[in-house]
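Here the complex is missing one protein chain, while the rest keep their positions.
Let's turn to subunit A:
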Amino acid sequence: MNPTGDSTPETDGATERRKKSKKPNYSRFTQQELPACKPLLTPTIVISTFILIGVLFIPIGLASLSASGNVVEIVYRYDIDCIPQQSQDDKLAFIQSSLTNKTCTTTFNVPKNMKAPVHIYYELDNFYQNHRRYVKSRNDKQLRSKAYELETTNCAPEATTPDGSPIVPCGLIAWSLFNDTYSFATQSKVIEVNKKNIAWQSDKDHKFGSDVYPKNFQQGGLIGGAKLNESIPLSEQEDLIVWMRTAALPQFRKLYGRIERDLAANEQISVTIENNYNTYSFEGEKRLVLSTTSWIGGKNGFLGVAYLTIGSLCIFLAVAFIVLYLLKPRTLGDPSYLSWNRNPDGH
């Protein structure tokens, strides 16, 4: 219809109408037109990505392999060797008895020069420090401050003595503290083992209180492991602190100490082991490890191999894609590939 009479009210109400209009305000955001980058995987980008990864990964792989190769590591499994021949049939009785002499001695040869510091680790296998029953059995509040001495939540079954006084440090983890000891000598000259600073400084400063002293510890019916000197605060019980950083996997190493001098190649080192810790009840294994370190940590070739594999795979893929692009060229954005152009329809 022809709005003949509308002209006057139209102009009259124009301003008002504009105010009332619900027309959405234009903005690049609301209209979904923000400036944007639209990346596409063009052959150039794909091939250069693969080549770049290859070029980056292969040298890293080589570097880590050589770093790992330079690490000198001596591993010695002693849990069976340290049981006298006559007790081999009943290792458990041997280890549980308080009467048997558990000292054992062995010597080994240093294969290569080992630069100081040489790290001494003990390695346990089949010991589930990540077992749910075990890993939860601790109380970090109690460890931290004397004020929380009575706090033994989660610590069962090593929470309190039968008369109800709290065990400090409570819980299975502390109770099972590793208690084998090692001493090293070369040609009857004792090698110093530095057991200072084997734990994390952050743990010593903030996690284990300097006013918390062991109490009622390891006095239950079953001895789990080491006893603690009740006159030394927890923050200085470094073996305990190391032990209480529970390992991620059932096969793990823990730092025992450091030898602060170089070990020359072919040096004969004799080790005296106090074999106290019971791993025989669960078919665990114990090893002594002496190792130097490098920037990738201990001796582990896996990372290097992995990097080399990924790197070379990428180079291979780059070549494969070059071949593909040459054999089956496709013009990007060629409309003749569109489904409706391939199957022309009726309209």
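FYI, a contact is a pair of C-beta atoms (placed from the backbone, for glycine too) under 8 Å apart; a residue touches a chain by one contact, two chains touch by 3 or more; residues count from 1.
The rule is simple: contacts and distances are computed from a predicted model.
**Q** According to its UniProt record, what is the protein name of the omitted chain, chosen from "pyruvate dehydrogenase (acetyl-transferring)", "Anaphase-promoting complex subunit 5", "Phospholipid-transporting ATPase" or "Cell division cycle associated 4"?
**A** The chain we cannot see is, by its UniProt record, "Phospholipid-transporting ATPase".
**Q** Contacts of subunit A with the missing chain: which residues?
**A** 1-6, 8-9, 12, 17, 20-24, 26, 30-32, 34-41, 43, 46, 49, 53, 57, 60, 64, 92, 121, 123, 127-135, 138, 140-141, 144, 156-162, 172, 175-176, 200, 202-203, 206-207, 220-222, 224-225, 245-255, 278, 281-283, 295-298, 300, 302-303, 306-307, 310, 313-314, 317, 321, 324-325, 328, 330, 332-341, 343-347
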